[in-house]
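Only one protein chain is missing; all other protein chains are in place.
A and B are the chain letters, set down in written order, and residue numbers restart from 1 in every chain.
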Amino acid sequence: MKLRANLVIGGSLFALAIIVGLLAPWLAHTDPVMDANLMNAEEPPSWTWWFGTDGQGRDIYSRVLYGARVSLTVGIVSQLINSVIGVALGLSAGYFGGWWDDVVNALTNLMLAIPSLIFALAIMAVLGPGLTSLLIALGLTNWSFTCRLARASALSLRNQGYVQAATVLGYGDLRIMVTQLLPNMLGPIVVIGTLGMGSAVLSEAALSFLGLGVRPPFPSWGSMLSEARDQITTAPWLSLFPGLAIFLTVLGLNLLGDGLRDILDPHSRSRRT
Amino acid sequence: MHEPQPRPDDDLILRVEDLAVHFPLGGGLFGRERRLLRAVDGVDLSLRRGECLGLVGESGSGKSTVALSILGLLKPTRGHIVVDGREVVTNSRSADRKALARTVQIVFQDPYASLNPRQTVRRTLEDPLRVHGVTAKSEIEDRVATMLKHVGLRPEQADRFPHEFSGGQRQRIGIARALILNPRIVICDEPVSALDVSIRAQIINLLLELKDTLGLSYIMISHDLGVVEHMSDRVAVMYLGRIVENGDWREIFERPAHPYTQALIAAIPDPLRHAPLATTGGDLPNPLNPPNGCAFSPRCRYAEAVCRSEPGPVLETRPDGHAVRCWRSEEIAGRRALASTESGSL
Partner (left out) sequence: MTGVPLIEVENLRIDLDDGSRRVAAAEGVSFRISRGETFGLVGESGCGKSITALALIGLLRSPLSIGGGVIRFEGREIQRLSAAGQRELRGNRIAMIFQEPMTALNPVSPVGRQIAEMFVLHKGKSWREANQLAVESLASVRVPAPERRVNDYPHQLSGGMRQRVMIAIALACGPDLLIADEPTTALDVTVQAEIIELMRNLCAERGTAILMISHDLGLVANVCRRVAVMYAGRIVEERGSADIFRAPSHPYTQGLVDSLPRLGSRAALGRVRLKEIAGVVPAITGFPDGCRFNPRCAQATDICRTAAPETDLLEAGGFVRCHHHA
């Protein structure tokens, strides 16, 4: 099997981000919150301060490492919530059809009509800022594409011979959905999920930038950008490094999604075997 | 293999009475009348224990709809289906569905689409047993191994995925899945037409062997009349949602009484003769707008005014059990007999 470049590069970038987040306590030079020293404020990148320091003298390098934890948690957890909601609604709608399908379709169209970030903002306004609210807000607002995909797959799969066979064998509806339909639609759903993680990382940045994300002083890439916006001309490293981290992680996730699509696409697979 | 003796009228394992399945189609929104597709319209069938009933007809004749109704997958508009003394209901109560599943099963046409690509053969065969309350691990393993042997696969092939098998082997897996619950009736829906020609005989022989060893009854749906003749004890011919002829296989193939059955048989190319094929003229009529009177009348070479007037002919059963839906079948039989003696004397 030939490994595809986008899969390797994307996978490595994403893995790097995860490793960085996990090993932050060991890789960091200083504590990201406590080690503030105004004597070192706004130092440019150097051998001592790899990514420079911020206005309160905190090490940007250490803060970017810890920031990965928030960004990735939001990306992974909120997308998981989205995937579960989307698959549950779409799969059941496509399988059962009828009034339930109409309800799910209406709901999906509603979600698609409202920009998800605006919807998330509204939820955040109710719940107040913080990591949990962020997870809930982003987890409830981005399932429409997964839902559409799951519904379309279920519609085409439910006429397959093996699904009919399962019905004839007396399988219950839940068992048919879980054992016959779900495994055969998982590929594209994983792809959409990976791409969705990328956009969740961006949404986290956007919401934190607006001051609705993780509360300072704990770092997230978005809140770091938000804090750095006034010094963009005087101390550009403050925004450069968290920005670069977001860019590389999202790029990695998108490449990974593309690579997975290439592998999981049945057409490309049958050509290889 | 020997010719089965004509059986006494022992108990029927399947009875279909006046089955009708109508599908409402679109329309409505802009005041157009809602149209009704009468996919099956008043079908009576019976299947004796150990018998193979051939169900013949062209696409759109309703034979698959009959099969899906017997399997409880379609709700009949009218009529009854009684399987092994129990009426088929489509209320999808789990207990009813399971009881039916242990009685009637199906072998599908396409061995590629009918196996879940993500499940091993073992899982495909074990899950149905678990669903039906077989819990003992040893029993499950025994039954799967025995079934694999029955269909000519080796037990060590059980842990492979469908794509590792050829089309013929996949069809064997499909047969094993249909038989794992020990059903009494198996509906074979074009079981060999998607297979390579050199593989078909293997599957036909296997199906006939299994029928004898396991005491099964078959409904054999096929457009290949050679296969139907080889396998069936009785044959029912369907046209546009109705049975037009029904009788013993020898009667159907040697003395077909309905002009449609005659046309079907005549259309089969004779490989030994470089002669033109007998053509019928015209396509199958649109089932949404069936012809008046006898549905076959627009294509029938014997059709007269009576054939095009309502009501259409009824299925009349002769004393020998051969049933025909044609006003003029006796007259046509006489003409054909005359024609064959004339051509014989030439």
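Quick notes on this structure:
Throughout what follows, a contact is a pair of C-beta atoms (placed from the backbone, for glycine too) under 8 Å apart; a residue touches a chain by one contact, two chains touch by 3 or more.
Just so it is clear, the structure is predicted and the values come from calculations on it, not from any experiment.
Among B:S166, B:N292 or B:S340, only B:S166 touches the chain that is left out of the view. Only one of the listed residues, B:D18, B:D159 or B:D196, touches the absent chain: B:D196.
Residue positions on subunit B in contact with the hidden chain: 1-3, 58-59, 166, 168-169, 196-202, 204-205, 208, 223, 225-227, 229-231, 249-250, 253-254, 263-281, 283-284, in rising order.
Just so we're on the same page, only the chains that are shown with their structure count from here on.
Note: centroid distance subunit A to subunit B, computed from Cα atoms, is 52 Å. Within the complex formed with subunit B, the residues of subunit A that make contact are 160-162, 164-172, 175, 179-180, 183-184, 273.
Against subunit A, the residues of subunit B that register as touching in their complex are 71, 73, 94, 97-98, 100-102, 104-106, 108-110, 113-119, 127-128, 131-132, 163, 174, 177-178, 181.
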